[in-house]
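A single protein chain has been removed from this complex, and every other one stays in its place.
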Amino acid sequence: MSDTTVAVGRSVPRREGGDKVTGRARYTDDLAVPGALYGKTIRSTVPKGRIRSITLDPAFEWGRVTVVTADDIPGENVVQLIRDDQPVLARNHGEIRHREEPILLLAAADRATLEEAASYIRIEYDAVPPVFDLDKATELFSSVEISKGKVLEDLEDLEDVEVVERSFRVGLQEQLYIEPQGAIAFPEPGGAIRIIGSLQCPYYVHRALKRALKLTDKQAIVIQAETGGGFGGKEEYPSIVAIHAALLARKAGRPVRLIYDRHEDLAATTKRHPGVITHRTAVRKDGTLLSQDIEIVLDGGAYCTLTPVVLSRAAIHAAGAYACPNVRIRARAVATNTPPNGAFRGFGAPQSLFAAELMVEHVAERLGVSSVDLRRQWMLRLGDTTATGQVLTESVGSELVFDAALKAAPAVRPSDRPTVRRGRGLSLVFHGSGFTGSGEKKLQGTIGFEALADGTFRILTASTEIGQGTKTIFCQLAAEALGVELDKVILAPQDTSLVPDSGPTVASRTAMIVGRLVQEAATEVKERLKREKAPLRVEKSYIQPDSIHWDETSYRGDAYPVYAWACTIADVDVDMITGEVRVIDLVTAVDCGKAIHPVMAEGQIEGGSLQAVGWATIEEIKMKDGGYQNDRLATYLIPTALDAPRIRTILVENPYSRGPFGAKGIGELPMDGPAPAIIAAIHDATGVWLDEIPATPEKVLSACASR
Amino acid sequence: MHEVSYLRPKNLADAVRLYRTTAGCRLLAGGTDLMVMLHARTLRPEPRALLDLWSLPELKGVRRVNEGLEIGAAESYTAIIRSPEVQRDLPALVAAARTIGAAQIQNRGTLGGNLANASPAGDTLPVLLAYDAVIVTDRRSIAIDTFFIGYRKTALQPDELITAVRFPLGRQVEFRKVGTRAAQAISKIVMAVSRSPARVAVGSVAEVPLRARQAEAALERGDLQGAVAAVAEDIRPIDDVRSTAVYRRAVTQNVLRELLENVRSPRT
Partner (left out) sequence: MRFTLNGTAVSLDVVGTHRLLDVLREDLHLTGTKEGCGEGECGACSVIVDGEVVDSCLVAVGQVEGCKVITVEGLADGGRLTALQQAFIEHGAAQCGICTPGMLLAAHVLLQQARHLSAADVREGLAGNLCRCTGYTKIIDAVLACTK
């Protein structure tokens, strides 16, 4: 690169890379805090019922520990999110809606005292029968209906039409960030509380903390420590951890560390929503797609968390990356008595796209045509209209990624092991970048940008680095816009007392939405510096372009500013005597608009793809009495390096005019495509269609046997 | 709550003496199971001391003894995998050791630990059964097929410690483990098979690693189909977090069929 001020498109070293490879990076549990107490959460052991009594056995000397109950909450006993249904702590004689529901908090000078104290707490319950079955769940968290054109029954000229109906089921999945949840709370002068924690969204925690602890904006200070992965799992749950730590710190008058171990993290924190998706698709014999009728039921678990937004994204993506004149999507999310489900990379879209993609396969099979050809016939192209009536006006990469993946995939060779059959499957998906509908307009994410007197520049944003590269790409965008060397730009710490609210680090919005604000702010500062002297500061807030229209009540209009596209080809080996499935090769072509940092973009896609491989094959959670049986890393298994396929990523650059230098969001997209491609590949290998993931050896063998 | 003390014996005789005289003492080798339980406080009864056998030279090494091969009870799987003698004489043991955990676990896990722990899913245990291994302790030798007496119960006396495992030579054993993933997995089923003498040993299908006696009898008669049919009667699989009884029964039969074919026509 001759011009060192060209920053965008270069795979520069990660900002915090040096710290991460030397052990200097400080994650929450790495912070030494003199005098800090250790915290612990006491949780319910029944999935549904009422607390009959809480007894602190007088045989223990309770002066040795700090005990917090619901009565110690100074503000409202609510974890602030969408609905006010989730309590910070269950009350004595109050309702229990899931196992592992927090009831009491303890803090002590050492862990042994905590364990000892916990053994002297007796909680009795009046248990009532829990609901786990989606068909029997009566409480609704939300529902969505999308309709375009007519329903099948109202269509005319239905001779010569095939109708294919099929149901699909997807399971729970744990985010499994390698650093468990954790926060440290510090009581500060003036009744303030400072939180340092492992989190994606500092202002979510800030809002939740203010409400539960009755704090002012200034009294609640939330700082992100280096964070060891999130994947959505650290979107909403850290609010609970932070409030708990803060309550203990407030009562004890000392800092409190509340760091989950892996067992507690797996047992208590949110998972990907499981669900059932049913399709009824009508096509003409020539393959013309006539109508899609889709029903989605997601299991929200015990409390609402972000479920309505997850359901919304699931519904909007449910018709797949295809143009259909008549679409009806009816989606609902119900309450059960499992621990609450919540945000997880893809946010409902992987669930509904799994069904949509397999439906293409089933229709192709019924028509006796190639599913690759059928996709080419159906795929959304420039000028086409989506299920919500959104006309795609630019950056539609469907055909580009389709061709790129097909071209890159090598010929399939048979396995050399006699009991193993090899197969190939393909998927085509799209994923909306940024918040759904009017989300960005309502949020008006704001950043600050400073030109400092020493000639350097500082970006102030609450968008967090959780491994995906925020720290690096924001600096690249700013340097490029300013035309300065990369090392002239720094990012201010993610501390709510310093930075404005640029919104949560979720929804494939950081690079595209917040990144664009960085670019615009840097451009403005560059202009102003022609007339003014540093130091100066600008703030930039998101302004919804006039061309974007969304009607929240009818679910019509521009659901997302733009979509990213991916085509994935998976090759799998199926051992016919054991049902074991190994994904051996994965080719994925992704339309990312513009790769700001190609290596990091590939890294997002490869990591997301493997997470999807795990979801599709081995990541399974079995329930027992409302709890997860797979509550340790010895039983909840994710892919190792030996299980991971070779992943080949092809970045297709198809710029989006309002993205920073053309970039679109791709954080979630790679979670969408691999699962249906893998199930199609298993069919190619064995002749058997699975309707449910994960495709465990037990399911594969049983399906093959009953064929 | 009390601290668990750490005892480091000077030599094997010292270890034997300490183990007999220290109340509440548990043996520690590579720690791959014990340290997990110690930290989670799930050891029952709660131990008061750990006696560390890890670095006793008497419990290390691979050596020729009479007509067999002897492996020290505290020798690591990594050393077993790397040993030219084990590679030559006991390839099925190498194959089994390579499926245990990954590098970190193979560097610390030991045969003595796998035996004393007596998990029905212990990956080396079917191999030991198929080889008719002999367990050498500080006081006697125990035939492996009398060693596992119940769920995680062994024939060891309360103060008896395993010093080595002996293997006869010249036996062809085939091994296969079926787990959820390619590394770091506890088995759904694990099997080792010898054609002559007839040995069919299976793990994760009962409360103990077991020899499928009816399958062996059929095999002894040369009735391979009969062995595959009979093995389903020999095992007592259950549904648990890792698999189902139905799957385990079917796959035990399928894997036995595959391994018998391999024994018949050894791959070059």
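Structural remarks
Letters are used for the chains, namely A and B, taken in the order the chains are written, and counting of residues starts over at 1 for each.
To be clear about the criterion, a residue touches a chain if its C-beta (ideal position, glycine included) is under 8 Å from a C-beta of that chain, and two chains touch if they have at least 3 such contacts.
Since we're looking at a predicted model, the values are computed, not measured.
Considering the whole complex, the residue from B:A15, B:L28 or B:I144 that touches the absent chain is B:L28. Of A:F141, A:Y177, A:F402 or A:Y628, it is A:Y177 that touches the chain left out of the display.
In the complete complex, the hidden chain is touched by one of A:D72, A:E162 or A:D261, namely A:D261. Touching the missing chain, out of B:I105, B:L169 or B:V241, is residue B:I105. The chain not shown here is touched by just one of A:K20, A:K150 or A:R284, and that residue is A:K20. Which of A:E235, A:E602, A:E620 or A:E653 touches the hidden chain is settled by the complete complex: it is A:E602.
What subunit B contributes to its contact with the hidden chain is residues 3-6, 8, 28, 30-32, 35-36, 38-40, 50, 52, 54-55, 78, 101-105, 107-108, 182-184. Mapped onto subunit A, contacts with the missing chain fall at residues 11, 13-14, 16-27, 29-30, 32, 175-180, 226-231, 261-262, 466-469, 599-600, 602-603, 606-611, 632-634, 638, 640-642, 644, 646-647.
Note that only the chains that are shown with their structure count from here on.
If each chain is reduced to the centroid of its CA atoms, subunit A and subunit B end up 42 Å from each other.
Residues 112, 115-116, 263, 419, 577-580, 582, 618, 622, 629-630, 634-635, 637, 639-643, 696-698, 701-702, 705 of subunit A are the ones that touch subunit B when the two sit in their complex.
Subunit B contributes residues 1, 40-41, 102, 178, 180-186, 188, 241-244, 246-247, 250-251, 254-255, 257-258 to its touches with subunit A in the complex.
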